[in-house]
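Every protein chain except one is present and positioned as in the full complex.
Naming follows writing order (A, B and C), and every chain is counted from residue 1.
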Amino acid sequence: MIKVLFFAKLRESLGCGSLEWPVQEPLSLKDLRDQIIARHPEWEPDLCAQNVIAAVNQAVAAPHEVVQPGDEVAFYPPVTGG
Amino acid sequence: MIKVLFFAKLRESLGCGSLEWPVQEPLSLKDLRDQIIARHPEWEPDLCAQNVIAAVNQAVAAPHEVVQPGDEVAFYPPVTGG
Amino acid sequence: MEPLIRVGEADFDVGVEVQRVLAMADTIGGVVNFVGVMRSNNDGRAVEAMHLEHYPGMTEKALAAIAQQASERWSLEAITVIHRVGLFKPGDQIVLVVTAASHRGEAFQACEFIMDFLKTRAPFWKKEITAQGEFWVDARSSDDSAADRWQST
Partner (left out) sequence: MEPLIRVGEADFDVGVEVQRVLAMADTIGGVVNFVGVMRSNNDGRAVEAMHLEHYPGMTEKALAAIAQQASERWSLEAITVIHRVGLFKPGDQIVLVVTAASHRGEAFQACEFIMDFLKTRAPFWKKEITAQGEFWVDARSSDDSAADRWQST
């Protein structure tokens, strides 16, 4: 399993805050996203938006980064704190 | 009369914090200083030191600035506040 | 020098945080603070309240990483970063960054650096509540530029 989290505007657009994704083998962040989109085709515009940021285990990660069972993955829009 | 003030290390070196200087006519700050030195020759090294700052009526002033009866003049070393 | 990082709903008192820092080292010559505050107006839009969401866990890590970078870059005696989350009214304090150093120049630069990176790297999101509805705040490109200028120096 990989825990997948969505935040802020992205969470609201998808109508989903978190999900558990079944994974047996390591795969790239991009492949994980594509698998999720295959299951939820209506999420593609929001999840593939240019400005969406991804984090693996709470650190910002590039699409080619490899994730594995037990990891925590998050997708979120540009940050606006401070 | 012109009120003349000395501050900090300069005050301690001269052994004088303030004096009333009799003046009837306007004169330059430099001439005022020379008159004071004529009266207190031992003050020359301290009062003519390169880094001594002069103020007229509580604003920093150049040696050629004209002072007149009723003015307040101050001489002091470089500042070290903050 | 262990930075103090705190994320939560509780408000803060700048005076208390300055005193806490001063009690840590007697080599401090200057303390710089930044307090971020909720404005009643954003780009001409009246804002009644604001909700601040974050990514628990990652937020603390991101702030600690930014504080760590600042402490490697400048000679600092103390760093405090407090970021509030939850519901805010205009005038409420949102974020506090405290940097202390022997010399003021380092404290000023480190404080501004931490704010610039916090604005662009830490996972917080603001949603404004107005008479016209609720709106997620867009990221500012001026904040990106502010963070970018530290790369070239």
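To be clear about the criterion, a residue touches a chain if its C-beta (ideal position, glycine included) is under 8 Å from a C-beta of that chain, and two chains touch if they have at least 3 such contacts.
Note that the structure is a prediction, hence the values are computed from the model and not measured.
Chemist: Among the chains present, which touch the one that was left out?
Modeler: B, C
Chemist: Which one touches the absent chain: C:69, C:102 or C:130?
Modeler: C:102
Chemist: Tell me which residue among C:5, C:79 or C:111 touches the hidden chain in the full complex.
Modeler: C:111
Chemist: Determine and list the subunit B residues touching the chain excluded from the picture.
Modeler: 5, 7-9, 12, 51, 55, 58-60, 74, 76-82
Chemist: Please give every residue of subunit C in contact with the chain that is not shown.
Modeler: Interface with the chain not displayed, on the subunit C side: 13-16, 18, 22-23, 26-37, 39-41, 90-91, 93, 102-105, 107-108, 111-112, 115, 146.
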